[in-house]
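Note that one protein chain is taken out, while the other chains of the complex remain in position.
Showing chain A:
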Amino acid sequence: MIHVRGLARRFHTRRSTVDAVTGVDLDVAAGEVVGFLGPNGAGKTTTLRMLTTLLEPSAGSAEVAGHDLLREPALVRRRIGYVAQGGGCSPHGRVREELVLQARLHRLDRDRARRRVDELMDRFALTDLADRPTASLSGGQRRRVDLAVGLVHDPAVLFLDEPTVALDPRSRAHVWDHVRSLNAEHGTTIFLTTHYLDEADALCDRVLVIDHGRIVAAGSPSELKRQVSGDVVEVGSARPSAVAEIAGRLPGARDVTTTATGVRFHVPRGDTALPELLPALVLAGVSITSVQVHRPTLDDVFLAMTGRPLHDDTQEAPVAA
C-alpha cells in the first residue's frame, strides 16, 4: 500500500540547511498498522507531509495507495486521509459544517455527503455536537472531529500524525479504540507517528524507529524488544547464589546479578526459559518466593539503537489551538 525508496527532504532556512529526512525506505502492506516512533524533530511529520503530497521530496520516490506520489499526486489524494498533528479544524467552523465541507471537497454530492457525515458523526459520538463551533470543543472531542474529517471519503490509507498527543488518558483510549476498529472492521491501512512507546506498542503491527531523519530499527514491537536485550527475569529467593548458579546454565542467559533477596538476569525469551528454570530449581532443592518476567520496553530499544534515551528532550510538540 505504501512503498518508499530513498525519500529525503532538506529544508533551507536563511542561516542553515536542515536535513529533516535523509533517505527513508519503507513498505507497508494493505491492512497493516505501522508506526513511526521517534523523538521530536526526528522527521516524522516531514515524512508524513511528503507521503500525503503536501511537501515535495528533495529526493527519492514513493508509491502510495497504488499511485506514484510525484507523478499522480491528485490520484493519491483521492485514496488517502490525513490527520495532522494539530488537526485541521477551521477556527470558525462548526462540527457538521466542517465534515460536510470536507466530504464535498472529496467530490461527494450533497446527498451522499450528508449521509456519510451522519454516519461518521454517529460512529465518533459527535451527533450531539453537530452545531457546536469546533473552537469550543474539548481536546478529545476535537480529535474525534479530526479523525472523522480524515475519513469522509473512506480512504484506503489513513495517515495519523501523533494522534493522541496532549490528550487525557480517557480520550486517548477512545482514539486507540477507533484506530483499532477502523483497521479491523474496515481494513484501512494505517500509518501513524508517535513519540509514545505505549502507543506504538498498543496499536502497531510494525514499528519503524526513526531518529535524525533515518530509520534506525524496524520490526514488530515484540521483535524489536527481543532484538535488543531479550527478556529480563527476576527471581526472589533466600539463596540467591544458588539460584544464580542454576540460572547461569540456561541457554543464552547473561548479565546475571544477585542481590540480597534474589537474582536478575537476561535471557532471549523469558517465556521459554521459565519452564527450564523452575524444574531445575526444584531438583536442586532451592526454594523461591517469586518469579517475574519483564519484556524490555521500546525505551530500551531506542537506547540501544541510538545511544540515547527516547525522551531526552522534554519539550512537547505544540498542538495548534
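Heads up, the rule we're going with is that a contact is a pair of C-beta atoms (placed from the backbone, for glycine too) under 8 Å apart; a residue touches a chain by one contact, two chains touch by 3 or more; residues count from 1.
The working rule: contacts and distances are computed from a predicted model.
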Which of "histidine kinase", "Xanthine dehydrogenase family protein subunit M", "Transport permease protein" or "Sarcosine oxidase subunit gamma" matches, in UniProt, the chain that is not displayed: "Transport permease protein"
Touch criterion as defined above, residue of A:24, A:80, A:190 or A:246 at the omitted chain: A:80
Selected residue (touches chain absent from view) among A:95, A:149 or A:246: A:149
Touching residue (missing chain; options A:50, A:126, A:182 or A:233): A:50
Touch with the omitted chain, as defined above, among A:37, A:65 or A:89: A:89
Interface with the unshown chain - residue positions in chain A: 49-50, 52-57, 69-70, 73-74, 77-78, 80-82, 84, 86-93, 97, 101-102, 104-107, 149, 153, 320-321
